[in-house]
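All protein chains of the complex are present and in place, except for one that has been dropped.
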Amino acid sequence: MSLFRPRIIPVVLIDGSGQAIKTINFKRRIYLGDPVNLINLFSSFQVDELILLDIDATREKRLISLDILSDIADEGTMPFVVGGGIRDVNDIYKILSLGAEKVVLSDVVFTQPKFLEEASNRFGASTISVCINIKKTLFKGYKIYLPSSKAVIDLSILDAVKFCEESGAGEIIIQSVNEDGIMNGYDRPILTEVSSKSIVPIVALGGAGNIQHMVETFSNTHVSAFASGSTFVFGDKKNRGVIVNYPEKNYLEEMFVGKRKKAIV
Amino acid sequence: MKKKRPYQLCTRCLMDTSDPEILFDTSGVCNHCTDFFESRIQVLNLETKDSFDSLELHELIGEIKNKAKKSKYDCVIGLSGGVDSSYTAYLAVKHGLRVLGVHLDNGWNSSIAVKNIRNITKNLGIDYVTYIPPWNEFREVQLAFLEASVPEAETPTDIAILRVIYSYAAKEKVPFVISGGNMSGEGILPVSWHYNARDEKYSYSILRKTLRSKKLYRSIQYSLLDEFYHLMIKKIKTYHLLNYISYDKNHASKFLVNELGWEDYNVKHGESRYTKFIQTYYLYVKHGIDYRRATLSSELCLGIISRENALMILSNLPYKPEDIDPDFTYISKKLGITRERLKDIVNMSPKWYYDYDNNRMVLGFIYDTYRRLYKKKKATNF
Partner (left out) sequence: MDVVIVDFDAGNLNSIKRSFLQLGVNVIHSSDQMVIENADALVMPGVGHFEVAMNFLAVNHIDSALNFAVHEKKTPVLGICLGMQLMTNYSEEGGVNGLGWINAITKKIIPKRNEIYKVPNIGWCLVNKGMSSKLLKGIDCDRDPFYFCHSYAVQEIEKGSVSTSSFNYDDEYVSIFEFNNIYGVQFHPEKSHAAGINLLSNFLAIVSG
């Protein structure tokens, strides 16, 4: 069997001052210190992949700091993915040159609708990840949320996914704003729907607090990869003491290999 | 700057003139082992039963449980991932204490350290909190101490640890702090090698002389006033559990590996790359301080190691030459300076605590008075 097991991906967020943070519901921020040290630790844990996002960049109309990125790139021997304020192909070129495998495009996919296709044509689909942030409303279902402007878009999630695929996105990260930092598990219903209909890999993000949450979602959906900011920096949901952690490979194999339910497959 | 003395090695322990303040008697025996045998060793209970228990420990546990009845936790323990604090946590839990673990993340944790803290807290079922001082400020304070060329490069971390342990104890209303410090490894430590971190006048003098603002210290500071407040007003008592048993680091390490998923560092102070650099290379190259000398002297006095074996260990370099280049790269980058700048800093001629304003006399007097009043034995460097 070659499809080994899904990717398990720590997410590191940095703010405008280059400090690592963790958010709750995209609002409250918990200070995590020096991102270089976090990434150094994840690298020594040989994580499958790492996502690094500057969550203030787009709003502040700038690119993620290339100095910080360069420091971080030196520490990372694992595949890593970078996002934060990317607006044109030069930005992507600079980030890829520093050693990133892929870039993440978020709000810009919707505010500059032709950019995704341009980027994919220039660099190849497998280098472009799109992050769609979703908010679950009380009566109106899921909406697409743009954190940089706090705007909500009137487009269904499935239509958004289709648009991204047709424009050449290599993978799509579905991030739940409601579950962000809560550590109660992913938003399974939307992930089930999206992953069964998508052509490209879907990455789940938002809500995971432990590996078990990831296994549950893996068993019941076609999600390809599981990302989390909280799981790998906090002890657990109750115990929010910060301690960087990542499971051993043996444990991950044990937990995931062969776990996708037969009904799904 | 004091005049350089001719080299002299103690005839009993292993301390030498790399401590510029060392004193020898007429038989060439130094003040460190003399002090160790006279006063400090009384702190250790030499009639302890074994590595898990003793009568005195039992009594202490009873006292703690009783007095902490109304609190959410019996005690606060600082966790670094190292063998001392990990074994201390184990002992506390084994004897039924409700522990709140406290960890200082100073941005330099090694992967083994974080793994150990996670496994220890998980396997012992300990609640814990982490304090992360603002990295931009902390880094500047570390740089200040390096630029000052003194041996106390670790003071920012040491003081931050004190601050976080006692402020959490006060915040959570926990009446006891249990420290992993112990006589067997730390009984001998010259003041000139590691001047007490609690002297704020000294720290501020260093910041000032390196043209930095005092404000950088605010997120980590722990002053005499803070200590007084925690001790006298909040009535927080501190105990060193490892001094109540027959503590053997090797035995403790093996036990932790087998029972609690703990991993041994392959170098001393492998829990922090910065500490490793400072203690095994920086101090050695700049001040001629070989930290192992102090630890081995304590162990020699306790009969754990022979003079011959200790001297053999000391005849090897404390650091691995192949580690230095990558360490320079990593540490200079973390500190935000160039490699060349770090090299320059290492090559600057050494200074000592007495080259900067300090309150040694005043603080020494205060602590001595306190000990006299409360009939306590001297167990630390003040």
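The letters A and B name the chains in turn, as written, and every chain counts its residues from 1.
The rule we apply is simple: contacts are C-beta pairs under 8 Å (C-beta built on N, C-alpha and C of every residue); 3 or more make two chains touch, one makes a residue touch a chain.
The model shown is predicted, which means the values in this text are computed figures rather than measured ones.
Of the chains displayed, those contacted by the omitted chain across the entire assembly are A. The omitted chain makes contact with just one of the residues A:77, A:184 or A:212: A:77.
Remark: the omitted chain is touched by one listed residue; of A:102, A:143 or A:213 this is A:102.
The residue from A:144, A:200 or A:214 that touches the chain not shown here is A:200.
Contacts to the hidden chain, counted on subunit A, fall at residues 1-7, 46, 48-49, 73-74, 77-79, 93, 96-102, 121-127, 170-171, 196, 198-202, 222, 224-225, 260, 265.
Please note the rule applied: only the chains that are shown with their structure count from here on.
Mean C-alpha positions place subunit A and subunit B at a centre distance of 40 Å. Of all the residues in subunit B, the ones that touch subunit A in their complex are 101, 103, 105, 107-109, 111, 114-115, 117-118, 121-122, 127-130, 132, 134-136, 139, 333-334. Taken in their complex, subunit A has these residues touching subunit B: 17, 19, 31-34, 36-37, 41, 44-45, 71, 74, 235, 239-245.
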